[in-house]
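These notes concern the structure reproduced below.
The complex is shown incomplete by one protein chain, all other protein chains being positioned as in the whole.
Here is subunit A:
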């Protein structure tokens, strides 16, 4: 399941809703990304997330389908916010559920690695005086390398 929304989300409520009634699930992994108050030595007062409506949903759905194909997941969820967010606010949530922990952990990491390099979102940091677009990181691209070989 994927959602792109302006509103905040409740991590506990999301996990409860995702796993409700499915007693084949034995392990749930969760990653949440938050807005930091510092970047490159500068104070960040806010961050604005822009996205490409339509393509964002397509890419997230594609990434989720790929994870479902690679690991025996019972359930998965990606929630990504857009708009203006302050330090400490939640940006993204990935939840994966499987019979055992390994698939859940691995699939959550896979989803985040692909989301960061494929989902069309852009961060604009507000440092008080001016605003600057966050540069893509080489390390995000190289994180994909570990998924080149089949997972199982």
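Keep in mind that, in the parts below, a contact is a pair of C-beta atoms (placed from the backbone, for glycine too) under 8 Å apart; a residue touches a chain by one contact, two chains touch by 3 or more; residues count from 1.
Just so it is clear, contacts and distances are computed from a predicted model.
Considering only "Act minimal PKS chain-length factor (CLF/KS beta)", "Urease accessory protein UreF", "Molybdopterin synthase sulfur carrier subunit" or "Acyl-CoA dehydrogenase family protein", the record for the omitted chain gives "Molybdopterin synthase sulfur carrier subunit", by its UniProt protein name.
Residue A:123 is the one among A:70, A:90 or A:123 that touches the chain not shown. Mapped onto subunit A, contacts with the missing chain fall at residues 33, 49-52, 54-55, 58, 80, 91-92, 112, 115-124, 133-136.
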